[in-house]
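The complex appears here minus one protein chain, its other protein chains still in place.
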Amino acid sequence: MNPPALELHDLTVSYAKKPVLYGVDVQVPQGALVGIIGPNGAGKSTMIRAIMGLTPLSGGWVRIFGESFEKNRQRVGYVPQREQVDWDFPVNVMDVVLMGRYGRRGWLRRVTKEDKKIAEESLDKVGMLPFRNRQIANLSGGQQQRVFLARALAQQSDLYLMDEPFAGVDATTERAIMTLLQDLQSQGKTILVVHHDLTTAKEYFDHLLLLNMRLIAFGKTQDAFTVEQLQKTYGGRLTILSDVAAKAAKGEAMP
Amino acid sequence: MPDLLPPFDAHRVFVAPWTTDLPTYGWMTLMAFLVTTACGLVGNYLILRRMALVGDAISHSVLPGLAVAFLISGKLTLPAMLAGALGAGLITTFLIEFLHTRSRIKADAAIGITFCSLFALGVVLINVFASKVHLDAECVLYGELSHLALAEHSLGMPVPVLVMGGVALIVVVLIVLFYKELLITSFDALLAGSQGFAPGKMHLALMASLSIVIVAAFESVGAILVIAMLILPGATAQLLSTRLPICLVLSVLHAAVSAIGGLHLSLILGCSMAAAVVVAGTLLFGVAWAISWMRQRARTIVSDIHAVVS
Partner (left out) sequence: MRFPKTVVLPVIWLLLTNAAHAARIGDLTETSITEQALRFFTFSDPSLRLALLGCILLGLNCGLLGGFVVVRRMSLVGDTLSHAVLPGVALGFLWNHTKDPLAILIGATLVGCLSMLTVSAITRTTRLKEDAAMGLVLSSFYAIGICLIGMIQRLPSGNKSGIDKFLFGQAAAMNGHDITLMAVTSGLTLLFVTFGYRGLLTLSFHRAFGESLGLPMGFLHHAMMLLISFAVVTAMQAVGVVLVSAMLIIPPATACLLTDRLHRVLILSAIIGIATAVFGAFFSFLGSNLPTGPFMVLAGSLVFTMTFLFSPKQGWLTRLWRQQTQKCRIERENTLKAMYHLAERYGFREEGITLLELANTRREPLEQIRQRSDDLIRQKLATLTEDGSMLHFTPEGWRKASAIVRNHRLWELYLTNIMQYGADHVHDDAEKIEHVLGEDTVRQLERRLDFPQTDPHGKAIPGARDIHAAIAKPNLGKPTGY
(Lines give C-alpha, C1' and ligand atoms only; values in the text may rest on other atoms or scores of the structure.)
Protein backbone atom coordinates (compact mmCIF):
# COMPACT_ATOMS: atom_id res chain seq x y z
CA MET A 1 0.00 0.00 0.00
CA ASN A 2 1.19 3.52 -0.73
CA PRO A 3 2.24 5.48 2.33
CA PRO A 4 0.45 8.82 2.65
CA ALA A 5 2.26 11.67 0.91
CA LEU A 6 2.22 13.64 4.11
CA GLU A 7 1.49 12.48 7.61
CA LEU A 8 1.38 14.82 10.58
CA HIS A 9 0.96 13.47 14.05
CA ASP A 10 0.19 15.76 16.98
CA LEU A 11 2.11 18.58 15.29
CA THR A 12 2.56 21.37 17.82
CA VAL A 13 4.48 24.56 17.12
CA SER A 14 5.22 27.51 19.36
CA TYR A 15 6.47 30.90 18.21
CA ALA A 16 8.34 32.91 20.81
CA LYS A 17 7.09 30.34 23.31
CA LYS A 18 3.48 31.01 22.38
CA PRO A 19 1.76 27.98 20.88
CA VAL A 20 0.36 28.71 17.42
CA LEU A 21 -0.48 25.19 16.31
CA TYR A 22 -1.93 22.54 18.54
CA GLY A 23 -1.78 18.82 17.97
CA VAL A 24 -2.54 18.64 14.26
CA ASP A 25 -3.17 15.13 12.92
CA VAL A 26 -3.43 14.79 9.16
CA GLN A 27 -2.83 12.09 6.59
CA VAL A 28 -2.77 13.46 3.07
CA PRO A 29 -3.20 10.69 0.48
CA GLN A 30 -0.97 10.72 -2.59
CA GLY A 31 -2.31 12.60 -5.56
CA ALA A 32 -4.50 14.96 -3.55
CA LEU A 33 -4.84 18.66 -4.32
CA VAL A 34 -5.35 20.16 -0.90
CA GLY A 35 -6.39 23.70 -0.03
CA ILE A 36 -5.35 24.87 3.42
CA ILE A 37 -7.98 27.30 4.64
CA GLY A 38 -8.21 29.39 7.76
CA PRO A 39 -8.32 32.96 9.07
CA ASN A 40 -5.26 35.17 9.47
CA GLY A 41 -2.94 33.94 12.18
CA ALA A 42 -4.42 30.46 12.06
CA GLY A 43 -0.96 28.96 11.59
CA LYS A 44 -1.22 28.04 7.91
CA SER A 45 2.23 29.23 6.87
CA THR A 46 3.62 27.98 10.16
CA MET A 47 2.35 24.52 9.35
CA ILE A 48 4.03 24.56 5.94
CA ARG A 49 7.31 25.68 7.46
CA ALA A 50 7.09 23.18 10.28
CA ILE A 51 6.63 20.37 7.77
CA MET A 52 9.98 21.27 6.23
CA GLY A 53 11.74 21.67 9.54
CA LEU A 54 12.14 25.43 9.05
CA THR A 55 10.38 26.07 12.35
CA PRO A 56 11.26 23.88 15.31
CA LEU A 57 8.46 21.63 16.52
CA SER A 58 7.51 21.63 20.16
CA GLY A 59 5.76 18.34 19.75
CA GLY A 60 4.66 15.66 17.32
CA TRP A 61 6.25 14.45 14.12
CA VAL A 62 6.13 14.71 10.33
CA ARG A 63 6.48 11.95 7.74
CA ILE A 64 6.85 12.48 4.02
CA PHE A 65 6.01 9.34 2.01
CA GLY A 66 6.56 7.36 5.19
CA GLU A 67 10.02 8.76 5.90
CA SER A 68 11.44 11.74 7.76
CA PHE A 69 11.68 15.02 5.89
CA GLU A 70 15.49 14.92 5.92
CA LYS A 71 15.45 11.63 4.03
CA ASN A 72 12.89 12.74 1.48
CA ARG A 73 13.97 16.37 1.16
CA GLN A 74 14.30 16.10 -2.60
CA ARG A 75 10.75 14.89 -3.00
CA VAL A 76 9.37 18.15 -1.56
CA GLY A 77 9.03 21.31 -3.62
CA TYR A 78 8.37 24.62 -1.90
CA VAL A 79 6.84 27.88 -3.08
CA PRO A 80 7.30 30.53 -0.36
CA GLN A 81 5.21 33.67 -0.13
CA ARG A 82 6.23 36.20 -2.70
CA GLU A 83 6.97 38.94 -0.15
CA GLN A 84 9.55 36.77 1.54
CA VAL A 85 12.28 37.59 -0.92
CA ASP A 86 13.85 40.83 -2.03
CA TRP A 87 12.78 41.31 -5.64
CA ASP A 88 15.53 43.88 -6.13
CA PHE A 89 18.09 41.12 -5.76
CA PRO A 90 20.56 41.18 -8.68
CA VAL A 91 19.51 37.94 -10.36
CA ASN A 92 17.47 37.21 -13.45
CA VAL A 93 14.55 34.88 -13.99
CA MET A 94 16.72 31.97 -15.12
CA ASP A 95 18.93 32.24 -12.00
CA VAL A 96 15.88 32.03 -9.76
CA VAL A 97 14.47 28.99 -11.53
CA LEU A 98 17.86 27.27 -11.44
CA MET A 99 17.81 27.57 -7.65
CA GLY A 100 15.17 24.86 -7.78
CA ARG A 101 17.90 22.52 -9.01
CA TYR A 102 20.43 23.38 -6.26
CA GLY A 103 19.04 20.83 -3.83
CA ARG A 104 19.55 18.02 -6.34
CA ARG A 105 23.13 19.06 -6.94
CA GLY A 106 24.02 19.38 -3.27
CA TRP A 107 27.00 21.22 -1.80
CA LEU A 108 29.81 22.46 -4.02
CA ARG A 109 28.47 21.07 -7.31
CA ARG A 110 27.63 23.45 -10.10
CA VAL A 111 24.43 23.31 -12.10
CA THR A 112 24.71 21.36 -15.35
CA LYS A 113 23.40 21.77 -18.87
CA GLU A 114 20.68 19.31 -17.99
CA ASP A 115 19.59 21.51 -15.08
CA LYS A 116 19.38 24.46 -17.45
CA LYS A 117 17.26 22.43 -19.83
CA ILE A 118 14.90 21.44 -17.03
CA ALA A 119 14.71 25.05 -15.88
CA GLU A 120 13.82 26.21 -19.38
CA GLU A 121 11.14 23.56 -19.69
CA SER A 122 9.67 24.63 -16.36
CA LEU A 123 9.67 28.25 -17.47
CA ASP A 124 7.97 27.22 -20.68
CA LYS A 125 5.24 25.42 -18.74
CA VAL A 126 4.33 28.63 -16.90
CA GLY A 127 4.65 30.66 -20.09
CA MET A 128 7.63 32.65 -18.89
CA LEU A 129 10.32 31.37 -21.25
CA PRO A 130 10.51 34.67 -23.20
CA PHE A 131 11.37 36.42 -19.93
CA ARG A 132 14.23 34.16 -18.97
CA ASN A 133 16.87 36.92 -19.08
CA ARG A 134 14.67 39.52 -17.42
CA GLN A 135 15.85 41.05 -14.12
CA ILE A 136 13.33 39.93 -11.50
CA ALA A 137 12.54 43.48 -10.36
CA ASN A 138 11.02 44.18 -13.75
CA LEU A 139 8.28 41.56 -13.44
CA SER A 140 4.68 42.07 -12.48
CA GLY A 141 3.30 40.34 -9.39
CA GLY A 142 1.72 37.57 -11.43
CA GLN A 143 4.92 37.02 -13.38
CA GLN A 144 6.93 36.82 -10.17
CA GLN A 145 4.55 34.19 -8.89
CA ARG A 146 4.89 32.20 -12.10
CA VAL A 147 8.67 32.32 -11.77
CA PHE A 148 8.32 30.86 -8.29
CA LEU A 149 6.08 28.12 -9.64
CA ALA A 150 8.59 27.37 -12.39
CA ARG A 151 11.25 27.07 -9.72
CA ALA A 152 9.10 24.57 -7.84
CA LEU A 153 8.51 22.63 -11.08
CA ALA A 154 12.26 22.52 -11.62
CA GLN A 155 12.58 20.82 -8.26
CA GLN A 156 10.76 17.85 -9.86
CA SER A 157 9.21 16.84 -6.57
CA ASP A 158 6.35 14.58 -5.66
CA LEU A 159 4.90 16.76 -2.93
CA TYR A 160 4.47 20.50 -3.39
CA LEU A 161 3.92 22.95 -0.57
CA MET A 162 2.76 26.36 -1.77
CA ASP A 163 2.30 29.36 0.48
CA GLU A 164 -0.39 31.68 -0.92
CA PRO A 165 0.45 31.34 -4.61
CA PHE A 166 -2.78 33.12 -5.52
CA ALA A 167 -2.11 36.20 -3.40
CA GLY A 168 -2.06 39.40 -5.44
CA VAL A 169 -1.99 37.87 -8.92
CA ASP A 170 -4.09 38.82 -11.92
CA ALA A 171 -6.91 36.65 -13.22
CA THR A 172 -4.85 35.29 -16.13
CA THR A 173 -2.10 34.12 -13.82
CA GLU A 174 -4.63 32.65 -11.44
CA ARG A 175 -6.11 30.55 -14.24
CA ALA A 176 -2.64 29.59 -15.47
CA ILE A 177 -1.62 28.49 -11.99
CA MET A 178 -4.79 26.45 -11.63
CA THR A 179 -4.24 24.66 -14.94
CA LEU A 180 -0.71 23.92 -13.85
CA LEU A 181 -1.81 22.51 -10.49
CA GLN A 182 -4.37 20.25 -12.17
CA ASP A 183 -1.71 19.17 -14.62
CA LEU A 184 0.63 18.27 -11.77
CA GLN A 185 -2.14 16.41 -10.02
CA SER A 186 -2.85 14.36 -13.10
CA GLN A 187 0.80 13.28 -12.99
CA GLY A 188 0.15 11.88 -9.53
CA LYS A 189 1.82 14.67 -7.58
CA THR A 190 0.45 15.76 -4.22
CA ILE A 191 -0.06 19.49 -3.71
CA LEU A 192 -0.83 21.51 -0.60
CA VAL A 193 -1.82 25.11 -1.21
CA VAL A 194 -2.35 27.78 1.42
CA HIS A 195 -5.36 29.67 0.19
CA HIS A 196 -7.50 32.37 1.67
CA ASP A 197 -10.20 32.94 -0.86
CA LEU A 198 -13.20 30.98 0.33
CA THR A 199 -15.20 31.66 -2.83
CA THR A 200 -12.79 29.74 -5.06
CA ALA A 201 -11.63 27.14 -2.55
CA LYS A 202 -14.50 24.81 -3.31
CA GLU A 203 -13.93 24.69 -7.03
CA TYR A 204 -10.10 24.61 -6.96
CA PHE A 205 -9.33 21.81 -4.54
CA ASP A 206 -10.47 18.26 -4.13
CA HIS A 207 -9.42 18.15 -0.48
CA LEU A 208 -9.66 20.89 2.11
CA LEU A 209 -7.80 21.33 5.36
CA LEU A 210 -9.50 23.76 7.72
CA LEU A 211 -7.15 25.20 10.26
CA ASN A 212 -7.44 27.59 13.16
CA MET A 213 -4.63 26.96 15.60
CA ARG A 214 -5.77 23.36 15.48
CA LEU A 215 -7.18 21.11 12.85
CA ILE A 216 -10.89 21.81 12.38
CA ALA A 217 -11.49 19.43 9.53
CA PHE A 218 -9.70 17.57 6.80
CA GLY A 219 -11.32 15.64 4.02
CA LYS A 220 -12.82 15.62 0.56
CA THR A 221 -14.03 19.08 -0.32
CA GLN A 222 -17.71 18.14 -0.31
CA ASP A 223 -17.34 16.73 3.23
CA ALA A 224 -15.18 19.44 4.74
CA PHE A 225 -16.72 22.48 3.07
CA THR A 226 -19.80 22.72 5.25
CA VAL A 227 -21.30 25.75 6.89
CA GLU A 228 -20.77 24.23 10.30
CA GLN A 229 -17.07 23.56 9.76
CA LEU A 230 -16.49 26.96 8.24
CA GLN A 231 -18.20 28.59 11.16
CA LYS A 232 -15.92 26.69 13.48
CA THR A 233 -12.92 27.83 11.48
CA TYR A 234 -13.80 31.47 11.10
CA GLY A 235 -16.57 32.03 13.61
CA GLY A 236 -16.04 31.43 17.30
CA ARG A 237 -12.96 33.17 18.56
CA LEU A 238 -10.85 30.80 20.54
CA THR A 239 -10.68 33.09 23.52
CA ILE A 240 -9.90 30.51 26.13
CA LEU A 241 -7.31 28.77 24.01
CA SER A 242 -5.40 31.91 23.12
CA ASP A 243 -5.81 33.21 26.65
CA VAL A 244 -4.25 30.10 28.06
CA ALA A 245 -1.62 30.07 25.34
CA ALA A 246 -0.50 33.52 26.45
CA LYS A 247 -0.36 32.35 30.05
CA ALA A 248 1.61 29.27 29.14
CA ALA A 249 4.00 31.47 27.18
CA LYS A 250 4.56 33.63 30.24
CA GLY A 251 4.98 30.68 32.54
CA GLU A 252 7.28 28.82 30.23
CA ALA A 253 9.23 31.79 29.04
CA MET A 254 12.81 30.85 28.28
CA PRO A 255 14.04 27.32 27.69
CA MET B 1 42.71 78.52 0.82
CA PRO B 2 45.94 77.76 -0.98
CA ASP B 3 47.91 76.88 2.16
CA LEU B 4 45.47 74.05 2.80
CA LEU B 5 46.76 72.16 -0.22
CA PRO B 6 50.39 71.28 -0.82
CA PRO B 7 51.76 73.03 -3.95
CA PHE B 8 50.57 71.16 -7.01
CA ASP B 9 53.30 69.50 -9.03
CA ALA B 10 52.17 67.22 -11.82
CA HIS B 11 55.39 65.27 -11.82
CA ARG B 12 55.28 64.57 -8.08
CA VAL B 13 51.60 63.66 -8.17
CA PHE B 14 51.24 61.68 -11.39
CA VAL B 15 54.67 60.51 -12.55
CA ALA B 16 56.85 59.93 -9.52
CA PRO B 17 54.60 57.30 -7.85
CA TRP B 18 54.96 55.11 -10.93
CA THR B 19 58.66 55.69 -11.50
CA THR B 20 61.11 56.76 -8.81
CA ASP B 21 58.81 56.21 -5.83
CA LEU B 22 57.31 52.99 -7.13
CA PRO B 23 58.75 50.80 -4.36
CA THR B 24 56.84 52.81 -1.74
CA TYR B 25 53.67 53.75 -3.56
CA GLY B 26 53.39 50.57 -5.55
CA TRP B 27 53.00 48.46 -2.45
CA MET B 28 50.64 50.97 -0.87
CA THR B 29 48.41 50.97 -3.93
CA LEU B 30 48.49 47.20 -4.19
CA MET B 31 47.60 46.96 -0.51
CA ALA B 32 44.72 49.41 -0.93
CA PHE B 33 43.49 47.39 -3.89
CA LEU B 34 43.69 44.08 -2.03
CA VAL B 35 41.91 45.48 1.03
CA THR B 36 39.12 46.99 -1.06
CA THR B 37 38.76 43.83 -3.15
CA ALA B 38 38.48 41.47 -0.21
CA CYS B 39 36.15 43.79 1.69
CA GLY B 40 34.12 44.65 -1.38
CA LEU B 41 33.49 41.03 -2.34
CA VAL B 42 32.28 40.10 1.13
CA GLY B 43 30.43 43.42 1.27
CA ASN B 44 28.33 42.53 -1.77
CA TYR B 45 26.74 39.77 0.25
CA LEU B 46 26.36 41.99 3.30
CA ILE B 47 24.39 44.48 1.24
CA LEU B 48 22.21 41.79 -0.29
CA ARG B 49 21.48 40.29 3.10
CA ARG B 50 20.73 43.72 4.56
CA MET B 51 23.49 43.31 7.06
CA ALA B 52 25.55 46.37 6.16
CA LEU B 53 25.34 47.60 9.73
CA VAL B 54 26.44 44.28 11.13
CA GLY B 55 29.61 44.89 9.13
CA ASP B 56 29.80 48.27 10.83
CA ALA B 57 29.43 46.58 14.20
CA ILE B 58 32.06 43.91 13.61
CA SER B 59 34.54 46.42 12.24
CA HIS B 60 34.33 48.27 15.55
CA SER B 61 34.35 45.28 17.81
CA VAL B 62 37.42 43.72 16.22
CA LEU B 63 39.39 46.29 18.24
CA PRO B 64 38.97 44.69 21.69
CA GLY B 65 39.60 41.30 20.07
CA LEU B 66 42.93 42.58 18.82
CA ALA B 67 43.76 44.23 22.13
CA VAL B 68 43.05 41.04 24.07
CA ALA B 69 45.03 38.99 21.59
CA PHE B 70 47.97 41.36 22.04
CA LEU B 71 47.72 41.19 25.80
CA ILE B 72 47.68 37.40 25.83
CA SER B 73 50.26 36.65 23.18
CA GLY B 74 52.42 39.68 23.91
CA LYS B 75 53.21 40.49 20.33
CA LEU B 76 51.78 40.88 16.91
CA THR B 77 51.54 37.40 15.48
CA LEU B 78 49.23 36.43 12.69
CA PRO B 79 47.49 33.53 14.46
CA ALA B 80 46.85 35.66 17.55
CA MET B 81 45.37 38.44 15.45
CA LEU B 82 43.13 36.08 13.53
CA ALA B 83 41.99 34.32 16.68
CA GLY B 84 41.23 37.63 18.38
CA ALA B 85 39.28 38.93 15.43
CA LEU B 86 37.35 35.70 14.94
CA GLY B 87 36.47 35.60 18.63
CA ALA B 88 35.37 39.23 18.60
CA GLY B 89 33.32 38.77 15.43
CA LEU B 90 31.50 35.73 16.71
CA ILE B 91 30.92 37.29 20.14
CA THR B 92 29.44 40.36 18.44
CA THR B 93 27.14 38.24 16.30
CA PHE B 94 26.10 36.24 19.31
CA LEU B 95 25.57 39.26 21.58
CA ILE B 96 23.42 41.08 19.03
CA GLU B 97 21.32 37.97 18.59
CA PHE B 98 21.12 37.36 22.34
CA LEU B 99 20.12 40.91 23.21
CA HIS B 100 17.33 41.16 20.76
CA THR B 101 15.89 37.70 21.19
CA ARG B 102 16.09 37.64 24.99
CA SER B 103 14.71 41.08 25.71
CA ARG B 104 12.52 43.70 24.16
CA ILE B 105 15.56 45.52 22.75
CA LYS B 106 15.12 45.87 18.97
CA ALA B 107 17.76 44.68 16.54
CA ASP B 108 19.06 48.17 15.67
CA ALA B 109 19.55 49.15 19.29
CA ALA B 110 21.15 45.77 20.00
CA ILE B 111 23.69 46.41 17.24
CA GLY B 112 24.43 49.88 18.58
CA ILE B 113 24.82 48.80 22.18
CA THR B 114 27.04 45.86 21.31
CA PHE B 115 29.54 47.57 19.10
CA CYS B 116 29.77 50.82 21.06
CA SER B 117 30.44 48.89 24.26
CA LEU B 118 33.01 46.61 22.68
CA PHE B 119 34.75 49.47 20.90
CA ALA B 120 34.89 51.48 24.14
CA LEU B 121 36.34 48.45 25.86
CA GLY B 122 38.97 48.19 23.15
CA VAL B 123 39.97 51.84 23.46
CA VAL B 124 40.22 51.57 27.24
CA LEU B 125 42.33 48.41 26.99
CA ILE B 126 44.67 50.11 24.56
CA ASN B 127 44.99 53.15 26.78
CA VAL B 128 45.43 51.27 30.03
CA PHE B 129 47.93 48.78 28.66
CA ALA B 130 49.46 51.24 26.25
CA SER B 131 52.95 49.92 26.95
CA LYS B 132 51.97 46.34 26.10
CA VAL B 133 49.63 46.88 23.19
CA HIS B 134 51.32 48.19 20.12
CA LEU B 135 48.24 49.62 18.53
CA ASP B 136 47.74 53.28 18.67
CA ALA B 137 44.46 55.05 18.73
CA GLU B 138 45.13 57.10 15.63
CA CYS B 139 45.77 53.98 13.61
CA VAL B 140 42.38 52.68 14.70
CA LEU B 141 40.71 55.79 13.37
CA TYR B 142 42.51 56.47 10.13
CA GLY B 143 44.68 53.44 9.53
CA GLU B 144 48.06 54.01 8.06
CA LEU B 145 48.96 52.56 4.71
CA SER B 146 52.30 54.34 4.91
CA HIS B 147 53.38 52.01 7.75
CA LEU B 148 53.85 49.54 4.97
CA ALA B 149 57.21 51.08 4.19
CA LEU B 150 58.44 50.01 7.61
CA ALA B 151 57.10 46.46 7.40
CA GLU B 152 59.34 43.44 7.08
CA HIS B 153 59.63 41.80 3.70
CA SER B 154 59.07 38.17 2.99
CA LEU B 155 58.96 36.42 -0.40
CA GLY B 156 59.88 39.75 -1.93
CA MET B 157 56.93 41.71 -0.63
CA PRO B 158 55.95 43.38 2.64
CA VAL B 159 54.36 40.90 5.03
CA PRO B 160 51.01 42.78 5.38
CA VAL B 161 50.63 42.76 1.59
CA LEU B 162 51.34 39.05 1.58
CA VAL B 163 48.74 38.43 4.29
CA MET B 164 46.13 40.63 2.66
CA GLY B 165 46.81 38.97 -0.68
CA GLY B 166 46.28 35.59 0.92
CA VAL B 167 43.03 36.72 2.52
CA ALA B 168 41.76 38.23 -0.73
CA LEU B 169 42.63 35.02 -2.57
CA ILE B 170 40.80 32.93 0.02
CA VAL B 171 37.74 35.17 -0.30
CA VAL B 172 37.75 34.79 -4.08
CA VAL B 173 38.16 31.02 -3.85
CA LEU B 174 35.39 30.71 -1.27
CA ILE B 175 33.01 32.79 -3.34
CA VAL B 176 33.72 30.72 -6.45
CA LEU B 177 33.33 27.45 -4.56
CA PHE B 178 30.22 28.41 -2.61
CA TYR B 179 28.64 30.72 -5.18
CA LYS B 180 25.49 28.65 -5.40
CA GLU B 181 25.10 28.21 -1.64
CA LEU B 182 25.71 31.91 -0.93
CA LEU B 183 23.26 32.90 -3.62
CA ILE B 184 20.41 30.72 -2.45
CA THR B 185 20.83 31.47 1.26
CA SER B 186 20.98 35.20 0.56
CA PHE B 187 18.05 35.30 -1.84
CA ASP B 188 15.63 32.90 -0.24
CA ALA B 189 16.66 31.52 3.13
CA LEU B 190 13.46 29.48 3.45
CA LEU B 191 13.96 27.63 0.19
CA ALA B 192 17.63 27.16 1.09
CA GLY B 193 16.62 25.69 4.43
CA SER B 194 14.11 23.36 2.83
CA GLN B 195 16.77 22.08 0.44
CA GLY B 196 19.23 21.46 3.25
CA PHE B 197 21.60 24.39 2.72
CA ALA B 198 21.75 25.37 6.43
CA PRO B 199 21.25 29.18 6.20
CA GLY B 200 22.19 29.58 9.87
CA LYS B 201 25.58 28.00 9.36
CA MET B 202 26.18 29.97 6.18
CA HIS B 203 25.42 33.14 8.15
CA LEU B 204 27.98 32.25 10.80
CA ALA B 205 30.56 31.32 8.18
CA LEU B 206 30.01 34.66 6.46
CA MET B 207 30.44 36.47 9.78
CA ALA B 208 33.65 34.54 10.43
CA SER B 209 35.12 35.43 7.04
CA LEU B 210 33.99 39.01 7.53
CA SER B 211 35.93 39.19 10.80
CA ILE B 212 39.05 37.79 9.16
CA VAL B 213 38.86 40.22 6.26
CA ILE B 214 38.33 43.11 8.66
CA VAL B 215 41.27 42.22 10.87
CA ALA B 216 43.55 41.85 7.89
CA ALA B 217 42.45 45.27 6.66
CA PHE B 218 42.37 46.88 10.08
CA GLU B 219 45.91 48.18 10.39
CA SER B 220 45.88 49.66 6.94
CA VAL B 221 42.56 51.44 6.97
CA GLY B 222 41.30 51.50 10.55
CA ALA B 223 37.98 50.56 12.06
CA ILE B 224 35.71 53.05 10.36
CA LEU B 225 37.12 53.39 6.88
CA VAL B 226 36.86 49.64 6.55
CA ILE B 227 33.06 50.06 6.55
CA ALA B 228 33.43 52.13 3.40
CA MET B 229 35.59 49.42 1.87
CA LEU B 230 32.85 46.90 2.70
CA ILE B 231 29.94 48.84 1.30
CA LEU B 232 31.16 51.17 -1.44
CA PRO B 233 32.30 48.62 -4.06
CA GLY B 234 29.18 46.49 -3.75
CA ALA B 235 26.83 49.47 -3.67
CA THR B 236 28.47 50.99 -6.73
CA ALA B 237 28.38 47.70 -8.61
CA GLN B 238 24.77 47.04 -7.76
CA LEU B 239 23.77 50.38 -9.20
CA LEU B 240 25.33 49.41 -12.49
CA SER B 241 24.39 45.78 -12.93
CA THR B 242 21.54 43.45 -12.12
CA ARG B 243 23.52 40.23 -12.30
CA LEU B 244 25.41 39.08 -9.24
CA PRO B 245 28.50 37.72 -11.06
CA ILE B 246 28.86 41.00 -12.93
CA CYS B 247 28.42 42.90 -9.67
CA LEU B 248 31.26 40.91 -8.14
CA VAL B 249 33.55 41.66 -11.07
CA LEU B 250 32.54 45.32 -11.05
CA SER B 251 33.37 45.64 -7.37
CA VAL B 252 36.89 44.37 -8.04
CA LEU B 253 37.14 46.95 -10.79
CA HIS B 254 35.87 49.60 -8.38
CA ALA B 255 38.57 48.51 -5.93
CA ALA B 256 41.30 48.90 -8.53
CA VAL B 257 40.15 52.30 -9.74
CA SER B 258 39.64 53.69 -6.26
CA ALA B 259 43.04 52.40 -5.10
CA ILE B 260 44.84 54.18 -7.96
CA GLY B 261 42.58 57.23 -7.71
CA GLY B 262 43.15 57.33 -3.97
CA LEU B 263 46.91 57.30 -4.43
CA HIS B 264 46.85 60.39 -6.65
CA LEU B 265 44.17 62.10 -4.57
CA SER B 266 46.21 61.64 -1.40
CA LEU B 267 49.22 63.17 -3.13
CA ILE B 268 47.19 66.11 -4.41
CA LEU B 269 45.52 66.78 -1.07
CA GLY B 270 48.38 65.63 1.08
CA CYS B 271 46.20 63.55 3.38
CA SER B 272 45.97 59.98 4.64
CA MET B 273 45.90 57.58 1.71
CA ALA B 274 43.32 55.25 3.25
CA ALA B 275 40.86 58.11 3.55
CA ALA B 276 41.71 59.28 0.04
CA VAL B 277 40.97 55.81 -1.35
CA VAL B 278 37.54 55.97 0.25
CA VAL B 279 36.93 59.46 -1.10
CA ALA B 280 37.90 58.24 -4.58
CA GLY B 281 35.53 55.30 -4.13
CA THR B 282 32.79 57.69 -3.06
CA LEU B 283 33.32 59.73 -6.20
CA LEU B 284 32.97 56.55 -8.25
CA PHE B 285 29.77 55.79 -6.39
CA GLY B 286 28.53 59.26 -7.25
CA VAL B 287 29.25 58.63 -10.92
CA ALA B 288 27.46 55.28 -10.81
CA TRP B 289 24.53 56.89 -9.07
CA ALA B 290 24.28 59.56 -11.76
CA ILE B 291 24.45 56.90 -14.49
CA SER B 292 21.75 54.76 -12.90
CA TRP B 293 19.57 57.82 -12.37
CA MET B 294 19.93 58.88 -15.98
CA ARG B 295 19.17 55.35 -17.13
CA GLN B 296 16.04 55.35 -15.04
CA ARG B 297 14.99 58.69 -16.50
CA ALA B 298 15.64 57.43 -19.99
CA ARG B 299 13.56 54.34 -19.34
CA THR B 300 10.64 56.39 -18.01
CA ILE B 301 10.81 58.70 -20.99
CA VAL B 302 10.89 55.77 -23.40
CA SER B 303 7.90 54.15 -21.74
CA ASP B 304 6.09 57.48 -21.73
CA ILE B 305 6.69 57.75 -25.47
CA HIS B 306 5.43 54.20 -25.91
CA ALA B 307 2.33 55.07 -23.97
CA VAL B 308 1.73 58.14 -26.08
CA VAL B 309 2.34 56.29 -29.35
CA SER B 310 0.08 53.38 -28.51
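Letters A and B name the chains as they come in the text, with residue numbers starting at 1 for each one.
Definition applied: a contact is a pair of C-beta atoms (placed from the backbone, for glycine too) under 8 Å apart; a residue touches a chain by one contact, two chains touch by 3 or more.
Because the structure is predicted, anything quoted here is derived from the model rather than measured.
Q: Which residue from B:V128, B:A149 or B:V287 sits in contact with the chain not drawn here?
A: B:V128
Q: Provide the residue numbers of chain B that touch the chain removed from this figure.
A: Touch set of chain B with respect to the missing chain: 1, 3-6, 47, 50-53, 55-56, 60, 99, 102-106, 108-109, 111-113, 116-117, 119-121, 123-124, 127-128, 130, 137-138, 141-142, 223-225, 227-228, 230-232, 234-235, 238-239, 269-272, 274-276, 278-279, 281-282, 285, 289, 292-293, 296.
In this section, only the chains that are shown with their structure count from here on.
Q: Give, as an integer number of Å, the spacing between the C-alpha centres of chain B and chain A.
A: Using C-alpha averages as centres, the distance is 39 Å.
Q: Would you pull the chain A residues touching chain B in the complex into a rising list?
A: Spelled out, the residues of chain A in touch with chain B are 49, 52-54, 70, 73, 76, 78, 80, 84-86, 89-92, 95-96, 99, 102-103, 105-111, 135, 137, 151, 254.
Q: Provide the residue numbers of chain B that touch chain A in the complex, in ascending order.
A: Per the stated touch rule, the residues are 48, 50, 102, 177-178, 180-181, 183-184, 186-188, 190-197, 238, 241-244, 246-247.
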